[in-house]
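Report on the following structure.
For this view, one protein chain was removed and the others were kept in their places.
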Amino acid sequence: MTDLIKHTAAQTAAAIAAGTVSAVEVAQAHLDRIDAVDKKVNAFLHVDTEGALAAARAVDAKRAKGEELGPLAGVPLALKDVFTTKGVPTTCGSKILEGWIPPYDATLTTRLKDAGVVILGKTNMDEFAMGSSTENSAYGTTGNPWDLSRIPGGSGGGSAAALAAYQAPLAIGTDTGGSIRQPGAVTGTVGVKPTYGSVSRYGLIAFSSSLDQGGPCARTVLDAALLHEAIAGHDPLDSTSIDAPVPAVVAAAKLRDVRGMRIGVVKEFAGEGYQAGVMQRFNESVELLRELGAEVVEVSCPSFTLALPAYYLIAPSEASSNLARFDAMRYGLRVGDDGSASAEQVTALTREAGFGPEVKRRIILGTYALSSGYYDAYYGSAQKVRTLISRDFDQAFADVDVLVSPTTPTTAFPIGERADDPMAMYLADLCTIPSNLAGNAAMSLPCGLAPEDNLPVGLQIIAPAMADDRLYRVGGAVEAALNDKWGHPLLEEAPAL
Amino acid sequence: MPGITREEVAHLARLSRLELQAEELDHFAEQLDVIIGAVARVSEVAGADVPPTSHPLPLTNVMRADEVRPSLTPEQALSGAPAAEEQRFRVPQILGED
Partner (left out) sequence: MNLVSYDDALASYDPVMGLEVHVELGTKTKMFCGCSTELGAEPNSQTCPTCLGLPGSLPVVNAIGVESAVRIGLALNCEIAEWCRFARKNYFYPDMPKNFQTSQYDEPIAFNGYLDVQLEDGETFRVEIERAHMEEDTGKSSHVGGATGRIHGATHSLLDYNRAGIPLIEIVTKPIEGAGRRAPEVAKAYVAELRELIKALGVSEARMDKGQMRCDVNLSLRPNGTETFGTRSETKNVNSLRSVERAARFEIQRHATVLGDGGTIVQETRHFHEEDGSTTAGRIKDNAEDYRYFPEPDLVPIAPAREWVEELRAELPELPRVRRARLQAEWGLSDLDMQSVLNAGAVELIEQTIAAGAPADQARKWWLGELARRSNETGIELAEQPITPAQVARVCALVAEGKLNDKLARQVIEGVLAGEGEPDEVVAARGLAVVSDDSALGAAVDQAIADNSAIADKIRDGKVAAVGALVGAVMKATRGQADAAKVKDLILEKLGAA
């Protein structure tokens, strides 16, 4: 039973389709694992045992009837609590939504259900996806399975930790400034931010609408690709959804060949603040790509130095507006309704009690950046920076097929270390943010352990918009070569829980 | 770029409907001053002849046909309401216009 939880999604799906194991057995094995370790990890906010077993039974029944199963039928998945699930609590990591049970499914949720994916439950996250450590959750922090005293990254720390702790072979994250890739990097798992607009945002509780993008998290590049194909594609309910075929990411993941590709190393992603062990593993990865037959060149993207400031104006601005709906009138928490307080007072008291400090900070920051007199200098300028960053990418991609960088400047830091130092915390997303601002695709995959702390290091690969397949081609090749070198996947080196 | 004062933070909190406590106000004012000091660098490009990008996609004219789709039932619509009455959302007195 225990090795059921170590299987990849691809292996599990094949076994279920072949009938060597039932979907219910697979689901139960993962539910048991959650039961055994989640007290320590705290990856899940809600475990939907009944729903998961029912979904698994449906897959088994389908197979028994001889119906064809999809490529992920019966595979368990951990869903970030930012996506709505009909009839299943959805909190977004916030007190203000405690107990809210959505009357509708996100498009992504529907797609997963239609694919026969077994949703085990909802995972922990920084409140409203604001953070890089999952410490901003209203429901306690999540531990990094490599070292439970360290952060699992954020905002999707719960999803990444669930993978690394073998609670699920697949997970869903959302990436607004790095919330899929950075947790992937610090937990030794794979995370992909697809091209903006390729995965529907309908039912994704918005943090920053022009940056948010749902995406796959997995333990292998191929599994990520399988999940990518299951969730991506046009959705008429999302006006910003791209109406074009999804790039063939599964085929690309299986290619394992980078010969002839031109790969750019972003010059700006190095230097002060970058941990030596992170740079060492990154440089080794670059060398490996050369050995595998890619041509590697250095490229410069000078505007990237303005990406972090631009992001911390745009994302809070949009958030200040997106989060205005949490007003205690129609759903969620209501505080101070004593019969004499006005609606206005009740809204203010509820938001005060229901939002955590990081959310309040960003709401105020965003309100400031949009307010009359400051709009041009802050929000307006940030939008110009966005143009400059896109131009840098365009110029780079005119020369190379993909860009590479470390995913994060450092490995997982101890819980509490940056909790009340927002600027230090924001640095965790230094390398991931430009792709959100430009809307292109990016992946993080494990490239080794930093010698100084034996913690995972992530390699980031960035591709042009709608060229997500290149991520998988490069990622698949790197992963295969590294696993050969190590003799096993990196995650096997994680201490037992 | 100037920093941000405690009074400004208090005003912004009112605009965004946050009943901040006094200590919170002090703390936020301090932190936001640092953050704004750091992000104000973007204004270096304020005058530059660069068009703004508000959205990463070059899409236009995404519309739907004027066709009725199923609504929620009133029960579903009201299912999350902190209070309901006569199939409506019950809210505290609105201090608005008469």
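Points to keep in mind about this one:
The letters A and B name the chains in turn, as written, and every chain counts its residues from 1.
In this text, a contact is a pair of C-beta atoms (placed from the backbone, for glycine too) under 8 Å apart; a residue touches a chain by one contact, two chains touch by 3 or more.
Worth saying up front: this structure is predicted, and the values here are computed from it rather than measured.
Of the candidate positions A:8, A:42, A:90 or A:134, contact with the hidden chain is made by A:90. Of the listed positions A:66, A:339 or A:487, the one in contact with the omitted chain in the full complex is A:339.
The residue from A:74, A:143 or A:203 that touches the chain not shown here is A:203.
Residues touching the missing chain, restricted to chain A, are 83-84, 90, 92, 97, 100, 102-104, 106, 201-206, 208-210, 236-240, 317-318, 320-321, 324-327, 329-331, 339, 343-344, 347, 367, 370-372, 375, 379 (touch as defined at the top). Chain B residues in contact with the hidden partner, per the touch definition given at the top, are 11, 14-15, 17, 54-55, 57, 59-74, 77-78, 80, 85-94, 96-98.
Convention: only the chains that are shown with their structure count from here on.
The mean-CA centres of chain A and chain B are about 24 angstrom from one another, to the nearest whole unit. Listing the residues of chain B that touch chain A in their complex gives 1, 4, 8-9, 12-21, 24, 28, 31-32, 34-36, 38-46, 48, 50-57, 59, 62, 64, 72, 76-77, 79-83, 89, 91-95. Taken in their complex, chain A has these residues touching chain B: 100-104, 196-197, 210, 236, 239-240, 242, 306, 308-310, 312-313, 320, 324, 327-334, 337, 339, 341-349, 351-352, 355, 357, 360-361, 363-365, 367-368, 371, 376-378, 380-388, 390, 422-423, 437-440, 465.
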